[in-house]
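With one protein chain held back, the other chains of the complex are shown just where they sit.
Right, chain A next:
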């Protein structure tokens, strides 16, 4: 884990876990003790050399860090206006996405606290798979909450979690996606908090999760910044990442926040198009409010009821976003734009064909964003893209999208 002190520029001093007006803790009193315990243990752990050494050891020998930076020369030339596109290969992590970086840290914390059981929510299933993996590794009981809709579109990951020994609970309330999986996980936590740690999957939720998860994902940007310097002799002009809850984005952004010349771009899921109302572009089209324990942007109606999000990508299909992103947006340090389903799938296809890499559909939103930035910035620009995950889990969805497979799963002649 990167134990350098926080640069502090985004944290307001008066209240812990605040990013300007965002963040905080809007949770039932019953959960406060557990959040305080997590905060306390985490503060102690990050200063404990034994803990950081154990985490670093796992990140190296189990996950495979550091992940490489790959020059996507054909993609840049043929698909991104000739710009130099560099991919931070989080897809090469064990379990196939950046989610494992966070989970290993939180699972070690769970052991340190002495709780025998972990729970987690999952959208695309990547966080669930990572949590089930860490639980198997460390001998923890594991229950994963997943919206029923997502268990259908990410069936492969449900099987993976079960193979790893986790119990997967399909959530049938509300929109049956990530938002409702978080509600159910919080209900489990409030009931079983004495034995259970909630391994939260992104930089949203009540304090300390936005800070804790960000610190555990910071390694992405810390590595990438040095790798780009080594490869090109300078910093990139822009950094692009997809934004669901925002963990891979904050993970790659954070090391660049103080580099004023590096533009930071978060790409949200535009679904059928922001104008249709069927999207998950929380920062683009949402407004400030409270969801899942923190103040941030969210998709809500005039009564403060959460509006259901839509995206082809289960991992981005969330009507909220982490509070630090809300603050980066308001301060102008980062820019957030929507990428709709069709543009993301076109970028998915292009990366497969030009680089021989099948990206996650989530990450394809960042690739589509990089194409746009390449057109805007031109051939002299260097764009660093966080390739947050691989697309094995999405082959079914993509095959149907491109007409390679019928809706019932038959391969087309």
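One rule holds in what follows: a contact is a pair of C-beta atoms (placed from the backbone, for glycine too) under 8 Å apart; a residue touches a chain by one contact, two chains touch by 3 or more; residues count from 1.
Here is the rule we go by: contacts and distances are computed from a predicted model.
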item: Identity of the absent chain, which is to be given by its UniProt protein name, from "ABC transporter permease subunit", "Tryptophan synthase alpha chain", "Fe-S cluster assembly ATPase SufC" or "cysteine desulfurase"; value: "Tryptophan synthase alpha chain"
item: Contact with the hidden chain (one of A:77, A:113, A:169 or A:190); value: A:190
item: Sole residue of A:32, A:73, A:229 or A:404 that reaches the chain not shown, by the stated touch rule; value: A:32
item: Chain A, residues in touch with the chain not shown (by the definition above); value: 24-34, 173-174, 179, 183, 186-187, 190-194, 289-293, 300, 302-306
